[in-house]
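After this line comes chain A, so read on.
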Amino acid sequence: MSIHTRRGHDGKTLIIKIDGRFDFSTHQAFRDAYEHGGTDIQSYIVDLSQATYLDSSALGMLLLLRDYAGGDDASIAIENCNSDVRKILTISNFEQLFIIR
Partner candidate 1 sequence: MDAPATEPDAGIAAGSGPLRVLIADDSDSDRLILKTLLTRLGHHVLDAANGHEAVALFHSGQPDIVLLDALMPAMDGMEAAREIKRCAGERMVPLIFITSLSAAEDLARCLEAGGDGFLSKPYNRVMIEAKINAFNRMRLMHQTLSDQRDLMHERNRKLLEEQHVARRVFDNVAHTGCLDAPNIRYHASPLSIFSGDVLFASPRPAGGMLVFAGDFTGHGLPAAMGAMPVAETFYGMAGKGFDGADILREINQKLVHILPKDMFCCGMMVEADFELGQLNVWNGGLPDAWLVRSSVVLFRLSSRHLPLGILSTDQFSVEMETIRTLPGDKLLLMTDGVLECSNEAGELFAERGVRHAIEGLSSGLHPFDALMSEIRRFTGRQKFRDDLTLCCLEMFYQEGLAALPEGTVPSSLAGPAEWNCVYEIRECTLEKFNPLPLLLHICMEVPGLRRKSGEIYTLLSELYNNALEHGVLELPSEWKYTSEGFCQYYSERAKRLSGVSDHYIRFSFHHEPMHWGGRLRIICEDSGQGFDFQNHPALQSMEMEQSGPRYAGRGLILLKRLADSIRFHNQGSRVEISYDWYF
Partner candidate 2 sequence: MVDIPHLDEEALAELRDVMEDEFSLLIETYLTDSKERIERLKEAMMKGDSDAFTKAAHSFKGSCINIGATRLGELCQKAETAGRNGDLNQGSPVVDEISTEFQRVIEAFDTLMVRDVG
């Protein structure tokens, strides 16, 4: 597991990329990633293209990010999920809270 962050081309988007398992062991690193993202960040992209697995505590972490980013006003996209990960997001109906693409 590892987490990398970078800014998008617009400079205002924080892209958080997760490699490997996205589960409880990622908790602190994921939190650090968005909390140290900078105060001028307006939107977030969680790139799951290299994530192999996602469990319910990862869903919890996404909720924490959403809360951090302003709750209902948050702009968060979850990108490039594989089919297993996509399915977990779908069962939980997380598309109601996040842009999933």
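Just so we're on the same page, contacts are C-beta pairs under 8 Å (C-beta built on N, C-alpha and C of every residue); 3 or more make two chains touch, one makes a residue touch a chain; residues count from 1.
Picked so that all candidates are chains of the complex that A comes from, given by their letters.
Model, not experiment: these values are computed from the prediction.
Enquirer: Chain A in this complex: which of 1 or 2 touches it?
Expert: Touching partner of chain A: 1.
Enquirer: Could you please specify the touching residues of chain A with respect to candidate 1 in the complex?
Expert: Those in contact with candidate 1 are residues 56-57, 59-61, 63-64, 67, 72, 90-94, 96-97.
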